[in-house]
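Following: one structure in structure tokens, then a few remarks.
The complex is shown incomplete by one protein chain, all other protein chains being positioned as in the whole.
Each chain carries a letter (A, B and C) given by its place in the written order, and its residues are counted from 1.
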Amino acid sequence: MTRFTTLSDAIRDNVSNGQSIAMEGFTHLIPFAAAHEVIRQGVEGLTLIRMTPDIIYDQLVGVGAARKMVFSYAGNPGAGLLHRVRDAVENGWPRALELEEHSHAAMANAYHAGAANLPSAVFRGYRGTDLTNVNRNIKSVICPFTNEKLACVPAIRPDVTIIHAQRADRNGNVQIDGIVGVQKEAVLAANVAIVTVEEIVDDLRALPNRNANTCILPGWCVTAICHVPMGAAPSYATGYYPRDNDFYLEWSRISSDRDRFLAWIEEHVLAHPVDASVQEGAR
Amino acid sequence: MTRFTTLSDAIRDNVSNGQSIAMEGFTHLIPFAAAHEVIRQGVEGLTLIRMTPDIIYDQLVGVGAARKMVFSYAGNPGAGLLHRVRDAVENGWPRALELEEHSHAAMANAYHAGAANLPSAVFRGYRGTDLTNVNRNIKSVICPFTNEKLACVPAIRPDVTIIHAQRADRNGNVQIDGIVGVQKEAVLAANVAIVTVEEIVDDLRALPNRNANTCILPGWCVTAICHVPMGAAPSYATGYYPRDNDFYLEWSRISSDRDRFLAWIEEHVLAHPVDASVQEGAR
Amino acid sequence: MTAISPKEYMTVSAARLLRNEDVCFVGIGAPSAACNLARLTHAPEITLIYESGTIATTPDRLPLSIGDGDLHDTALTTVSVPEMFQYWLQGGRISIGFLGAAQLDRRGNLNTTVIGDYDAPKVRLPGGGGAPEIATQAREIFITAEQSKRTFVDKIDFLTSLGHGQFGESRGTFGVHTKGPTRLVTDLAIWDMLDPEGRKVCDPDFQAQTAEFVVVSLHPGVTRDDVVGSVGWTVRFAPHLEVTPTPTPLELETLRALHARSANSQ
Partner (left out) sequence: MTAISPKEYMTVSAARLLRNEDVCFVGIGAPSAACNLARLTHAPEITLIYESGTIATTPDRLPLSIGDGDLHDTALTTVSVPEMFQYWLQGGRISIGFLGAAQLDRRGNLNTTVIGDYDAPKVRLPGGGGAPEIATQAREIFITAEQSKRTFVDKIDFLTSLGHGQFGESRGTFGVHTKGPTRLVTDLAIWDMLDPEGRKVCDPDFQAQTAEFVVVSLHPGVTRDDVVGSVGWTVRFAPHLEVTPTPTPLELETLRALHARSANSQ
């Protein structure tokens, strides 16, 4: 059942070197505060799984926390390339980064298969693309009814999934409004799930005006819940705060230079006492 | 794009002898009024697809409209057996009924695969059951990563899907509240989709308090929309009217005798001028 | 208070098997009554899930169907039916599947498909519904049914939902690694799935190939002959046969009030 803990306890108790971790949130609700706590705790050798690595994995890769990244779109959305990921891939700095590269369709189906406890996902995809030549985890199956050859990728089953949500109630039930992405699948596919939330309310059942695009995860599917206001900044939380688009653009400048990047991490992540970065936003 | 039509026009324009038809709604929102119009128009030779045939297919089978039924649970929910289906299967009355029998998991996955435009659905199922001995449409595939043998059934792709929903707006967008069942999948899997609704509103986007469990189908996925208040009775429509449990119990008595059944169909379905049954409820 | 009926013994005894932390996939009828009784008495936080998609539902009355409006209105959330079978049942999120059957054998195999031959049935039953995958994907199965020679048969006519297979087989024979049926609660007795050494399914040395349902507790007033006379196989009794504890006044009142509310609203 769910435990309500501090973010530092949740990371310390559940995250360790060498694990596979998915931090999900499709542009929306990216769990930056939790990633920063992972950086502060000096976790290493991670396999980072995420459709859109975004700034959050640029930071984790940049500090050398990862040995491998499973992904489908490694850009700074709306702003260009991820310079820390590039530096790791192109120059092995601060260490080499193995890539397992998919398409969005493959990753989405692989999370779906993980949540559904299947060993792999079958879909119509990867036709004509060179991705099949560089990723040995793209195989195929033959439909026994039509003989059509379909793509098949392994289900994603992370050791730990971390997401950020708008709210949880005192029974640990979690609610996500707005763009729901693959968070439900990422949580249900994982062995352990940590959820940071903007707000803790008494009882989700009693909330008026539950939105049409709400996703709800029952408390017994979540390992730990941490109350972390602004825990998604500079990403956003529908109903709480907008995306900090200026920071996304500024990140191109910060991240394009190794020293500038390290200074930023020192000042904005490491120098913060544990969890304090959270209270004032992730920047 | 969506056309707003009368129910009789929608059935006349889109339903014909020999088609495969799915009328879905999991206990909730069963499209009885549309089925009665199919009976009145004397359509024959149908392949009826539905997870829970319920009274709606007991009636269609009882009048001899079907040659085959694809299903996973053919009971009168809460009341026992479906006597007209039994009579067709056990005695060939009024005509023989071919059965393609699945489990709920298989049907749910097959609708999902249909909506996803896949030829078949892969899932972990049918282990140890005799159903694999009586249904040739249960095959298997081998996971190329784990060598696990998984069940595989053909995707459901009905010629026509008919559902009932609470409301549509003037652009043809359809909203379902409450238990959403497999209606979205059944509509997206079909070549043609007919939706009967309790109410037509101006603009779904403008509705306050959209419920957390709302399903929305954009108008361009729907072929015809018919305004049919009480179109799901004696099933129910969350927010409009409750399930007529007394009628479900009474149906056991009506349907257990061929003559009583035919008299009921004559009085409550055939004798009604087209669409009039709808206005006063399906009974 | 009127005398306790055999069926009330069955429902109360079944309810007592459930724990507060269980996530229970509920079938209609006797399982539904037992699950809701547990929720209204000793297991207030139990999570009840119906295959219509309603999660953590808390109905005030027993639903007639698996998809009554009350189930949605009192649920934490409602998901689509594909999601229910993909993420929740196959996903391994269900701790207890609670099933009934038209026929069952001593190995916990269930038939809800046909009596007689499949292609020329004597009685065409409703079919499997959710049960074939509930039986293999819920982490543990409880069965509840009223005893009769028609229901408790030596050989079921059709295997709809896997228990432990035939003698000599196990669930592993079919690639199934969940516990399967462990308890059977009837109107006369409580049965456990035990191997010849008396080991339970959860025992690491459990010998599935030779296990069968064994009577471990008789409801007050029920004799061994009552049990033997309503079962189509040679019944095994545990060496130390218990007497089923009588329902408490609270259990009985709660169950009767639940049934009364349910009857009034239909």
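We take it that a residue touches a chain if its C-beta (ideal position, glycine included) is under 8 Å from a C-beta of that chain, and two chains touch if they have at least 3 such contacts.
Computed from a prediction, not measured in an experiment: that's the story for all the values here.
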item: Neighbouring displayed chains - absent chain, whole complex; value: A, B
item: Candidate in contact with the missing chain, chosen from B:Leu46, B:Ala115, B:Ala165 or B:Val269; value: B:Ala115
item: Which residue of A:Gly62, A:Gly125, A:Pro158 or A:Gly219 touches the chain not shown here; value: A:Gly125
item: From A:Ala65, A:Val182 or A:Val222, residue that would touch the chain that is not displayed; value: A:Val182
item: Of B:Val134, B:Ile216, B:Leu249 or B:Leu270, the one touching the omitted chain in the full complex; value: B:Ile216
item: Contact footprint on chain B, counting only the chain that is left out; value: 1, 112, 115-118, 171, 173, 184-185, 188, 204-205, 216, 218, 220-221
item: Residues belonging to chain A that touch the chain removed from view; value: 26-28, 51-52, 71-75, 77-79, 81-82, 85-86, 89-90, 101-105, 108-109, 111-112, 123-131, 134, 148-149, 178-182, 184-185, 212-213, 215, 236, 238, 242-243, 245-246, 248-249
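What we mean here is this: only the chains that are shown with their structure count from here on.
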item: Taking each chain's C-alpha mean as its centre, the one farthest from chain C; value: A
item: CA centroid of chain A to CA centroid of chain C, Å; value: 40
item: Separation of mean Cα positions, chain C and chain B [Å, integer]; value: 29
item: Overlap residues in chain C, where contacts from two or more other chains coincide; value: 77, 86, 90
item: Set of chain B residues in contact with two or more other chains; value: 123-124, 148, 212
